[in-house]
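In what follows, a structure is listed as structure tokens, so that the remarks can point back to it.
As you look at this complex, bear in mind that one protein chain is not there, while each of the others sits in place.
Should a chain be cited, it is by its letter among A, B and C, assigned in written order, with residues numbered from 1 in that chain.
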Amino acid sequence: MEFNAVYFWESLQSGLTYLPRTMELTGIPILCGFVFGILFAVVRVYKVSFFSPLIAVFVVIYQGLPTVVALLIFNLMFMANFNAVSSSLSLGITAAQIDNIWIGIVVLSLQAICNIEEAFRGAFYSVDNGQHAAALSVGLTEVQTLRRIILPQMLPVALPMVTNNIVGIIKNSSIVVAIGITEVLAGASIPASKTYSFLESYIAAALIYWVLTACVEYTFRRIELRGRKYRRQLA
Amino acid sequence: MNGVGEFFSWSRFVDDIPRLLPYLPVTLGIVAYAIILGVFLGMVIALLRIHGQWFFQPFLRLYISFMRGTPMLVQILIVFYGLPIVLQALGIEANRWDKIVFVYIAFALNEGAFLSEIFRSSILSVPTGQMEAALSVGLTRWQAYRRIVLPQAIRIALPSFGTDFIALFHGTSLAFLIGVVDIMGRAKTLGASTKHALEAYLFIALLFIVASALLRLLFHFLDRKLSYT
Amino acid sequence: MKKEFLGLVKRKQEVLSVCILWTMVVLAIGLMAGCGTEKAAENSSSQSTAKTIIVGTGNAYEPYCYLDADGNLVGYEYEVLKAVNELLPQYKFKYQIYDFSNVLLSLDAGKIDIGAHQYERNDERERKYLFGKESYTTYTTYITVSTANSSINSLDDLQGKRVMTSTGNNTSYLLEKYNASHADNPIILVYVDHSTDEEKSAGLKNGIWDATVMTKRDTAKLNRAFGNGQDILKQVGQPIATSQTYFVFSKKNTELQEAVDGAIKQLKESGRLAEISREVLGDDYTERE
Partner (left out) sequence: MIEIKDVQKSFNGQSVLKKVSLQVEDGDVVAVLGPSGSGKTTFLRCINFLEHADAGELSIGPKTVDLNRASKREILAVRRKTAFVFQNYNLFNNKTVLENIMEGLVTARKVPVKAAREKAEESLVWVGLKEKRDAYPAQLSGGQQQRVGIARAVVLEPEVILFDEPTSAMDPELVGETLEVIRKVAHRGITMIIVTHEMSFAREIANKVVFMDGGVVVEEGTPEEIFGHPKEERTKKFLSRFINAESMYYI
């Protein structure tokens, strides 16, 4: 077995054509993660009754679940039950009309929400208690305090963890091959199903992911540095 | 015809448990090898990153970046097929090694990269005064590291190490994709022979959730126990 | 008391570090041993003149190669190879289980000597691997759809429809070839590499996929398992492919291939192969369907 550059190039091209799918598989979860993650973090920090413990339990359970297992279970449930549920709710959609990429998106979104919620909650607690009291003392409302004082201070703390989470989501998106969604990894191995040049395919896929995650890390480091500069100027 | 009845039954769930549990040691074995070799490798890399010659640095950074930036699944596959080629060049015939050995190596290499970053940042966060004080009472640099700096660094690294440990534990569930029969692989093969995988997957889900919660508790306990403030 | 305790703590630290050291040593030795076993086995058996042959097969394709309730490798492939090995005392077969997509790759990488996973011949494969000359199963595949589906009756009806298959299998090869000549309205191929039987039947029944391609006996297997006495899947039209399955070897290993072929021939002549098929597969699928 030796490395074949032609096969590698083919795999790289094939993998790249599926890049939009990987983007879809990571972009939507990251978006959901930010929206609901921050919302849930606020709910937990302010100990909103009923919802707060509910979210806490959900996070512990869902974070305990490996992605593969979640995917396999969700997929099976979807295949077996979606039509029955859909017809009982008379939604008028059948399972066939839904691209199974959505199962991957749902699984990864829930994961992103849990991770980002935890990251932001940790960052919330890192902001000095006095900041909250001081903001209220000058007459800001609770919401104003959160938006104008707490959030700007916690963002720089949360950012490195959020970067890690985003990189994690990008990498995890490759696991959806287990339920037959074609994205970069599966895409890169398509030429290999004919030529049996899987090693070249895997290396090509690794390269695409590597560049993708490196870009994300670079971008966020720039944002982080800018944020820090801004903070120093303030201080 | 109800979908749920067809695909899930409690009796099968109960039947599956004794068939799955004997494969838990395979999963734990991967975790054990990865953690022990990973801690060793991570420590060496962290020390090299801090004290090593400049020409090491780009290679180490590249290695860490690759391990952190590419999916574990791809890394397993690359080690499985790529490592024998590399070793062949060194005159070692690795092709006939057991699959599980490659899984150990893949996870250890990955863990080494992640842990090296955790160790590095925690070593750097031990105040330099600690090293200086140790040198001033006559300890050698190595003694100072071993007795003063590292114990404090380990203490600082503990929470991140806990998170990483749980992630590793979850990561092992990918080994089945190359046909290793760990507990996940067993669930899949059970699915093939009994035609019902859902019950097995659910049991594994439950097992992982409980184990993760216990691990979290354990690290929380350790964190409090080892505190010297 | 306190002094004793402090001493103990000191000693404990030392004990701990010694323990860690030894664990590492033991693990390292274990790892080496793990790597070495295959070789060692090879050496010792070569002394008793039996050469170790590594067979790569699957673990989740019932009834051909799968793990039974106790986790042992069983199935048709295994039974046939066992019978073959009995006729070839110069070899000692050992089994490694892989995911289907990794079997041929492992043969390519030199990790195994024989690939056994119901392999059919095709041009691409023959370019890269050495196929046995004696088949040991017939493998006639049909388009398989949900019993509720009446619109699909032939290969051409599949145009624009979603067909479930997996990477690297012969069905994919044939359908890709079909698509190459019908580029205007190709069959949509959905590659699912790690699907379980549950997924297959649920996916077809609920219309996630419009069709797949499999043998009659596989269809019957799914109907038995999930149909509650009724058929949920049916097969339509002419066979997509009527072929045989062979063991696969690496290109240079003609000696092993000839030996195995000879043994299969003997098994066929003695009627033993048909017997195994009836025992494991439920009928004689060795010559025709």
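One rule holds in what follows: contacts are C-beta pairs under 8 Å (C-beta built on N, C-alpha and C of every residue); 3 or more make two chains touch, one makes a residue touch a chain.
Everything numeric here is computed off the predicted structure, so don't read it as measured data.
Student: Which listed residue, B:M72, B:A94, B:A108 or B:A134, touches the chain dropped from view?
Tutor: From the options B:M72, B:A94, B:A108 or B:A134, the contact with the absent chain belongs to B:A134.
Student: Residues of subunit B in contact with the chain that isn't shown?
Tutor: On the side of subunit B, residues 127, 129-130, 132-140, 143, 147-148, 151-152, 155, 228-229 touch the unshown chain.
Heads up, the rule we're going with is that only the chains that are shown with their structure count from here on.
Student: Which contact partners do subunit A and subunit B have in common?
Tutor: Common neighbours, subunit A/subunit B: C.
Student: With chain centres defined as mean CA positions, report which chain is farthest from subunit A.
Tutor: Looking at centroid distances, C is the chain farthest away.
Student: Could you let me know which interface, B-C or A-C, is made of more C-beta pairs in contact?
Tutor: B-C
Student: Find the geometric centre of each of subunit A and subunit B from their Cα atoms only, then give the gap between the two centres in Å, rounded to an integer.
Tutor: 21
Student: Roughly how far is subunit B from subunit C, going centre to centre by Cα mean, in whole Å?
Tutor: Averaging C-alpha atoms per chain gives centres 29 Å apart.
Student: Quick check on subunit C: which residues sit in contact with 2+ other chains?
Tutor: Correct list: 102, 105, 109-110, 194, 196, 198, 202.
Student: Would you mind listing the residues of subunit A that make contact with two or more other chains?
Tutor: 1, 76, 80, 83, 177-178, 198-199
Student: Using the touch rule from the top, collect the residues of subunit A that touch subunit B in their complex.
Tutor: Result: residues 1-3, 60-61, 63-70, 72-73, 76-77, 80-81, 83-84, 167, 171-172, 174-175, 177-178, 185, 198-199, 202-203, 205-206, 209-210, 212-214, 217 of subunit A touch subunit B.
Student: Of all residues in subunit B, which touch subunit C in the complex?
Tutor: 1, 3, 6-7, 19, 22-23, 32-33, 36-37, 40, 81, 84, 93-101, 104, 176-179, 181, 185-186, 188-198
Student: Touching residues of subunit A toward subunit C in the complex: what are they?
Tutor: 1, 75-76, 79-80, 82-83, 94-96, 100, 177-180, 182, 186, 189-190, 192-196, 198-199
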